[in-house]
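For this view, one protein chain was removed and the others were kept in their places.
On to chain A.
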Amino acid sequence: MDVRIKPRPNKRIQSFALLFIICNVQIGIGVFGFQRYVAREAGHDAWISVLLAGLVCHFSGWMILRVLRRYESADLYGIHQDLFGRWIGGALSIVLILYYVIVTVTILRTYIEAVQSWIFPEFPTWLLAVVLLFLSWYAGISGLRVIAGVSFMGFLVIFAFSMLYYNPIQYGQWNRLLPIAEASPYQLFNGAVAMGFTLSGFEIVFFLYPYLKDKEKSQKYMQLSMLLTNALYLFIMIVTTIFFSQDQLLRSVWSSINMLKIVKYPFLERIEVLAMGVWMFAVVPGIIILTWVISRGMRRLFNFEHKKVLIIFSIGVFVVSLVFHNRQQIDMLNNLISKMSLIISFVYPIILNIAVAVVWSWRQRQANKGEGGSQHEQTSN
């Protein structure tokens, strides 16, 4: 496996597309009910936690691109091999692939659960799973450009629906935000940690980076995309806090959807049914991108064919998603994944930075020592 990959020009996408892709992976399904977890820790100051988590997110994004810039055109699978060698690096890559499989299952299962609790209680889980996986397969076989296109649509849907939250503001009580900063720093920190899984997903830039046409702009669009995501989460958190009382907020699983119930037009009401259905546009891109990342990994590690991996993976995810039956299990899945995502999205970039600094400076020293290091020099530069 080569550390650096050079995709053909017609397979590359513009950095501009990062704007949609990262937004989609980050927002996807988490936006339905993240408020409860944050409010449980930080109370009515939850919005400060969201803000803090957002800042950390920007920092992590910057760290990730710092690593990637050093390698010019490599993905995380390649970086793993370069830093930790074939076996340890490979093992880490496999752990990462497994993590993304579980994330995919979580997204899929959470959306299905939302559909079952809001539109069709009797809708068979397997059927909806097949529908979603079919869509992701259909887009996945056509390459990154189509994936970016689907994300663009998802992006539009997300921001069109966030406009609807203008209505709950009218019924909100702003004094619910007062007194500001009542929560202790520890509580705020816990709240920010609870945002972990909701905000994670931006680390897929680790895998998209070699496929970007204009890499120098990647930092700009990535930060912009995270800024949009954070602004959206902050906005929804504030709306939720002023709309619900604290007791109510802690008890509502799907706070974001609950708020849409009051939106009313002369020809249409109960927008949440519509939103739930159309949200498929926002959920599927997340699944597609993660699928693509996994399939890339299988190709890089084991040289499997993309189309075959897609089908095998779809069947695998389908089977796994059937295992989870009820709310408790899905909650458990979400809790498990949120701890893992904290490590992978926020802690791991820092570790990688340190590892890169150490390994590269060590190699530099080896190279300086004499001809023995020249081979290393070639592989690393």
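A few remarks follow.
Here, contacts are C-beta pairs under 8 Å (C-beta built on N, C-alpha and C of every residue); 3 or more make two chains touch, one makes a residue touch a chain; residues count from 1.
In this section, contacts and distances are computed from a predicted model.
Of the names listed as "CobQ/CobB/MinD/ParA nucleotide binding domain-containing protein", "Spore germination protein", "L-serine deaminase" or "RNA polymerase subunit sigma", the one that matches the UniProt record for the absent chain is "Spore germination protein". Checked against the hidden chain, the listed residues A:274, A:322, A:340 or A:356 yield one contact partner: A:274. Of the listed positions A:120, A:174 or A:362, the one in contact with the omitted chain in the full complex is A:120. In the complete complex, the hidden chain is touched by one of A:135, A:205, A:222 or A:344, namely A:135. Contact with the chain not shown here comes from a single listed residue; of A:107, A:150, A:228 or A:344, that residue is A:150.
Against the chain not displayed here, chain A makes contact via residues 14, 16-17, 115, 119-120, 123, 128, 131, 135, 138-139, 142, 145-146, 148-150, 152-153, 264-270, 273-274, 276-278, 280-281, 284.
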